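All protein chains of the complex are present and in place, except for one that has been dropped.
We just call them A, B and C in the order they show up, numbering each chain from 1.
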Amino acid sequence: MTNPSLPENAMEAGPDLSVSLAGLQLKNPVMPASGTFGYGEEYSPYMDLGRLGAVVTKGLSLRPKAGNRTPRIAETHGGMLNAIGLQNVGLEAFCQEKMPFLRQIATPVIVNFFGNSQEEYVEVARQIDQIDGVAAAELNISCPNVKHGGIVFGTDPAAAAAVVGGVREVLNKPLIVKLTPNVTDITVIARAVEDAGADAICCINTLTGMAVDIHSRRPQLANGTGGLSGPAVKPIALRMVYQVARAVKLPVIGVGGIVTAEDALEFLIAGASAVQVGTANFLDPAAMIAIIDGLDRFCRQEQIAKLADLIGTLRC
Amino acid sequence: MTNPSLPENAMEAGPDLSVSLAGLQLKNPVMPASGTFGYGEEYSPYMDLGRLGAVVTKGLSLRPKAGNRTPRIAETHGGMLNAIGLQNVGLEAFCQEKMPFLRQIATPVIVNFFGNSQEEYVEVARQIDQIDGVAAAELNISCPNVKHGGIVFGTDPAAAAAVVGGVREVLNKPLIVKLTPNVTDITVIARAVEDAGADAICCINTLTGMAVDIHSRRPQLANGTGGLSGPAVKPIALRMVYQVARAVKLPVIGVGGIVTAEDALEFLIAGASAVQVGTANFLDPAAMIAIIDGLDRFCRQEQIAKLADLIGTLRC
Amino acid sequence: MTNIKTTILANQEVAPGYYRMKILAPEFERRVRPGQFVMLRALGFGEPLLRRPFGVFQTGRLQADCDGLPEKEFLEILYKVVGRGTALMRDLHEGDRVEVLGPLGRGFETASNSGQQILVGGGIGLVPLYMLAGELLRQYPVRLLIGGRSREDILMVTEFERLGVETYVSTDDGTLGDAGPVTQVLERKLTRFPDAAVYACGPMPMLEAVNAICASRRVALQVSLEAFMACGVGACLGCVVKGAGHSKEDPRYLCTCKEGPVFRAEELDWELLARRVNEGGRDHD
Partner (left out) sequence: MTNIKTTILANQEVAPGYYRMKILAPEFERRVRPGQFVMLRALGFGEPLLRRPFGVFQTGRLQADCDGLPEKEFLEILYKVVGRGTALMRDLHEGDRVEVLGPLGRGFETASNSGQQILVGGGIGLVPLYMLAGELLRQYPVRLLIGGRSREDILMVTEFERLGVETYVSTDDGTLGDAGPVTQVLERKLTRFPDAAVYACGPMPMLEAVNAICASRRVALQVSLEAFMACGVGACLGCVVKGAGHSKEDPRYLCTCKEGPVFRAEELDWELLARRVNEGGRDHD
């Protein structure tokens, strides 16, 4: 089904899968979701990374972050909970150890990042802007603001706007803002983020969930709660992408539970300009290649010359 | 496994599964979730309804409600979407056609209800209070307030408090308030509802979701979006029950994705005083009986004399 | 109406994409009526979540594996692979475990005044007509009009003929039997037998055309409908169709699973069936 050795130009005869997003021109709309693809290299034995629309890194912070204790993952019906705790090597090690590899792959690199305060967010953005070979930055606003009682930036429109505005001032690269789904009305946050200067919106991050070990009477995750991802959350993600795509003018990246090309198509039709694949990488390391091939096949079957024409064509 | 003809007193030798809830004494903590069990009679061929902790009816309104057009249901990975549109026979027909049957079953009857305005909610509650044989009322606040721009009562603490307060004034029977999970912080709503006079809290109702037919490019549900339920949502429901149980003094009924006795035990340990079973009734019409038997077995295995002692024993 | 956990006896492809599955089901035979259905699910694997509805194709008995043991009573379904659930069913083998809820719903009424019995079916819609034909044949001659787009869509002609049914095939493209819609044949037959009783099952457009013909000739018609189902017992209200006299103020819904799947034509609101109008709000439950 997948043929990583297919030469680039063999696709030219077929449908045009390219999409444009916040100034980036992507050969197709499929990219990994942050935190599920390491720094790219981990999956290079399983695929030609150059076939992906883009690569998105694990979320980075200013300094290395230790993350949570284990167990960090638990399986649920149709999904998984994770509480990795944003463990990452930190920006400096990222530049030295990970970027040399990433610069060589034939697709744009998007760096996901976070901070624990407004200042940290801005400082990380300033440094990312300087990294050669990074095509865009993806701002994860699902983090608690440790300076303000731990309220999550992304659940409050004012806090979200402030952090996006601050980052915008120092970042010249395209800015993608990734929203948390744990809110009453995601369109309010989306509009706040749009007004504050985002170039694209990515939704959704994980839904907060929990699992209990009934014998030890402890949470299954050492952290207590964790983020739910995988096919279980797809209907929620799809609804939010649909809402956001109608509420803002920015392009939207759809993420949440995408496993197959059919799943990806649902998001594109509902209004997403591109999609990210997370948990599915764990189920099948070549899932994204299968999705790209499936998009190609669908376009051929339905005689769609340009995949981008499908975006937002849902008839309600 | 299930033995509906087991005499009541055969349980006495075994563990005590009874729980008390908002003034009701239940023989066990297991009851159906509203809307998944009809008016009780539909499932009577499959079980002795008297074995249930309680029976909860489909949501009722003042007048009969037509509901949405079809398709009204769609399956998703680990869950289902429904947009029934709260179709129901209306209070009058309920009293005349459904209550005579329900009065005969040997377990408390809880009537779930809703309105499209503050006034309708209060009027329905006033009438329910008069119905002989109804043990308690469960107020569904996941409905849009048609008089106020369609904002959902349950997503706004003030609106939630107002409707609960209004209902409380006319309702002498125990009042259970059922919360929507589509909110940023469910503890805020829970506390508002507690202050306004609720006797118990039930959470969660369905999460808003969507599914798209990629060939017709239409939503799979005629209504566009629908409510997600089933095992897929369990981690979210469990987390919310845990949060609410710690935030309020009221007893909490846990609902969302419960299929097995182990699932029910997770909710009890996380702080629920009782549980409701919804989608699982569709998978196995005798699911609740299997859950009750499983709770009994668990107590025997773990030498727990009184199931209620397990409530809220999560060690974090 | 029971839920049994049981075993697959056979699961075989009978035409491209069509399978027959025999399921061990003691006591089933004497309880099931033609037109009733079961809700089925493989045991053990969590997916797909919901059971799937299938008409009962037939019931019967298989010889026991050893002398002295009782015969094995089975229930048989005939299904077409169309999606996720049926694709997984295709992969099941003899000995795999399934759960069967049923028999469910209301089947065909066969106490007819007339001697003339006309069945109209297309595609997988022939399934419930098979048991019905068997029952009717005990008293009446039975005619079956089978319609489809092309010859590949025409199934089970031999099976019905072996029962003793007179079959008439028509295809839209004329590749088998008469060219044209099955309703052409129906009109001819009804002209000959104006007091016939008609029983139909198949795609909605076919049912609508059959209804239009029967209504104008005041011929008694029973139709078997399909719908998405979650519970199969009338509890979820997912499978409703609008009954005659339905209005927003006085909603007269009928559950396909409980009041159907077989309806007398006059019980239904055919205009609304065709339009499937949204009358309610856009609430969730």
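The rule is short, and it goes like this: a residue touches a chain if its C-beta (ideal position, glycine included) is under 8 Å from a C-beta of that chain, and two chains touch if they have at least 3 such contacts.
The structure displayed is predicted, hence computed values, not measured ones.
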item: Per the touch definition above, residue among A:51, A:77 or A:98 touching the missing chain; value: A:77
item: Sole residue of A:157, A:226 or A:251 that reaches the chain not shown, by the stated touch rule; value: A:226
item: Contacting the left-out chain in the complete assembly, out of A:38, A:165 or A:312; value: A:38
item: Candidates A:28, A:243 or A:281 - the one touching the absent chain; value: A:281
item: For subunit A, residues in touch with the removed chain; value: 35-38, 42-43, 45-46, 58-59, 64-75, 77-80, 82-87, 116, 142-144, 146, 205-206, 208, 222-227, 230-231, 279, 281-286
item: Those residues of subunit C which, in the complete complex, touch the missing chain; value: 44-48, 88, 91, 93
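Criterion: only the chains that are shown with their structure count from here on.
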item: Maximum centroid distance from subunit C, chain identifier (CA atoms); value: A
item: Whole-Å gap separating subunit A and subunit B, where each centre is the average of the chain's CA atoms; value: 35
item: Multi-chain contact sites of subunit B, meaning residues that touch two or more partners; value: 77-79, 208, 224-226, 230-231
item: Interface hub residues of subunit C, defined as touching at least two other chains; value: 46-47
